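The complex appears here without one of its protein chains, the remainder shown in place.
And then chain A:
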């Protein structure tokens, strides 16, 4: 999995982080002041990018943490077949099959943007 390491203190709302080996988007980031002999801690509330499940973590701000590298791509809908659609990557011209999200209304020739990490994709 494409990922890179950073410190918890460098995370911010709207960016990505790995929690429970799952790529998540950060919804909330808050920090606790250090105790007299403790280190400052951060709490992160996040939501799985591909599964939508809410997760959280609490770590010292200087702890190392993995951040997933998620590609943002552009594609064109080639065809729609039931719950699936064929999408052509506008950079590589590779054609892939994607599940149409329940709340999305797509039609052939339409351009879409999507996130891709390994074999997981999500329309944005």
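By our rule, a residue touches a chain if its C-beta (ideal position, glycine included) is under 8 Å from a C-beta of that chain, and two chains touch if they have at least 3 such contacts; residues count from 1.
The rule is short, and it goes like this: contacts and distances are computed from a predicted model.
Engineer: Determine which name in "Agmatinase", "P-loop NTPase", "Multisubunit Na+/H+ antiporter MnhC subunit" or "Nucleic acid-binding protein" the UniProt entry assigns to the undisplayed chain of the complex.
Structural biologist: Result for the unshown chain: "Agmatinase".
Engineer: Pick out which of A:41, A:73 or A:122 touches the chain that's been left out of the picture.
Structural biologist: If we include the chain that is not displayed, A:41 is the one touching it.
Engineer: I need the residue numbers on chain A that touch the omitted chain, in ascending order.
Structural biologist: These residues of chain A touch the chain that is not shown: 28, 30-33, 35-39, 41, 43, 45, 54-56, 58.
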